[in-house]
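Only one protein chain is missing; all other protein chains are in place.
Entry: chain A
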Amino acid sequence: MSTIAQKKGFGATLWDYLTTVDHKKIAHLYLIAGGFFFLVGGLEALFIRIQLLKPNNDFVSAGFFNEILTMHGTTMIFLAAMPLVFAFMNAIMPLQIGARDVAFPFLNALGFWLFLFGGIFLNLSWFMGGAPDAGWTSYASLSITSEGHGIDFYALGLQIAGLGTLIGGINFLVTIINMRAPGMTYMRMPMFTWTTFIVSALILFAFPPLTVGLFLMTFDRMFGANFFDAAMGGNTIIWEHFFWIFGHPEVYILILPAFGIFSEIFAIFSRKRLFGYSSMVFATVLIGFLGFMVWAHHMFTTGLGPIANSIFAVATMAIAVPTGIKIFNWLFTMWGGSIRFTTPMLWAIAFIPSFIMGGVTGVMLGSASQDYQYHDTYFVVAHFHYVIVGGVVFALFAGAHLYWPKMFGTMLNEFLGKITFVLFFVGFHMTFFIQHFLGLWGMPRRVFTYLPGQGFETSNVISSIGAFLMAAGVIVLLVNVVITSVKNEKVGNDPWEDGRTLEWALPSPPPYYNFKQLPLVRGLDAYWLEKMDGKKGMTPAEPIGDIHMPNNSFIPFTISLGLFIAAFGAMFHGDEGNTWGVPVLIFGLLFTLGSMFVRSIKDDHGYHIPKKELLDDKDLGGKA
């Protein structure tokens, strides 16, 4: 492979992306796939809001509405928010710690393809006899009686996608523990890297319960087991516990990277060191730890009894403390800073009040006795959209604008970015603020319609108009992306001019080996320190030498494809008169195992970029 950039045909580019093990290209893949599913989930949200626009609406049928709302939640959490978060982790985290790639590039690619095939499998349900319809939580007694194959798509699709996420999480953990550049101690890691680290640990501990729960569900529905069937001696509550032992850490898996992105933004655009860095680290660890101790607050009305409810209510409220620490640190970072109101900074500033509103309703819901009033009303819907949209989605938009130059080498248009922000911000509050009141007035969640004369009409109209404003904001962003890509004006290494961490010392986008020489890190905000000392780039920590690189591989794709095929066999083998189910299941699994076998016996030692090539090549990564 040569370092000289050549113009490649479409086929060559496609093959390059299908086989890539480069963390930057995998980040592109995650961004594109996650972005696509985000649009799909957004369309589903619009259908929900159109249906609820007026009382007794018949835009969709009741059954179809259940499918749409289930797929909206599942798609947005598993197929949009998680991969988009992973996109930024992949793109930025190795650069921030001064690594040439993640620890296991092959596994990184495998994680992506597993996620993608899981996501495609789940969405094929639309064309193959109906989507899952038991809500994104898929509570057992409802989901095991659901007819058709909808829930089978849910169980198998999430199983495959979840495997990918687990692999990705372990990969990030090893990367951060083992591959930090010389001088990059734990307490010098940028905040986004810290949150990636904690989130990966949460993934490691939280995804196995989901895997187990989904396997039990798979066996109950497709292979005649009775884990959740009370009549056969099973226990339907087990699913709820498994789901929420996973599900509660999952929401922290989403929000902590958002906190990381905002921490970077506040520091960069206030031109100040992040206030209370060590307390931020402490708060992140504490949130991660407490996240495992509160799952039953989703189940207050299940009937666990007053003692369990009280303990989980207290534990839940304890989480407000570290979150409060973070909020105050962000405010103090801005205090006295020389603030620039760029698009990412606008999202970050808007995030603070929006997220606090979601946090306050969270504490209200966390109070067990009150929860009996709020449970299954639109109040809950308003709450979790305030934290997930006001926290995670704002961070994804902010991160997209902030890191676009680092990922693609071009700057998104600031003016259009601000239009996106205004439309989305106004639309978001319009849609969800009124839903608090709808809930308090008694509108239950997950209903496909409501009757006139109950006082819900005007509020639902307002809510639906807000949803369309959000959609308009997203369309402006898409236009922005197209315009930026067509113009293709390349920018330098530090396009925001106030970059603090290592990634801004590299060209945009960085060369495929990231660092020609590993940088020497002298403190927190490594690149900022060097800039303040009047240097142009990082001090190298090693002489220029050969760089060992991994070879591209198509095997991650085939491993994932095998599981994708096997899932069809597992799902249809129980149908009346089905003969091909079991053979397809076995074939798919053998395909996967065979791919893994090839990977094991084939010697693949990668290749070296010779020193001479690096020395000849003055432009690429010379500064770092």
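The rule is short, and it goes like this: contacts are C-beta pairs under 8 Å (C-beta built on N, C-alpha and C of every residue); 3 or more make two chains touch, one makes a residue touch a chain; residues count from 1.
Definition applied: contacts and distances are computed from a predicted model.
Taken from the listed names "Beta-methylgalactoside transporter inner membrane component", "Amidohydrolase", "Succinate dehydrogenase / fumarate reductase iron-sulfur subunit" or "Cytochrome c oxidase subunit 4", the protein name that UniProt assigns to the chain not shown is "Cytochrome c oxidase subunit 4".
Of A:17, A:292 or A:587, it is A:292 that touches the chain left out of the display. When the full complex is taken into account, the listed residue touching the unshown chain is A:311, out of A:311, A:363, A:416 or A:491.
Per the touch definition above, the residue from A:177, A:483, A:544 or A:615 contacting the chain not shown is A:177. Taking the whole complex into account, chain A touches the unshown chain at residues 173, 177, 201, 204-205, 241, 245, 289, 292-293, 296, 304-305, 307-308, 311.
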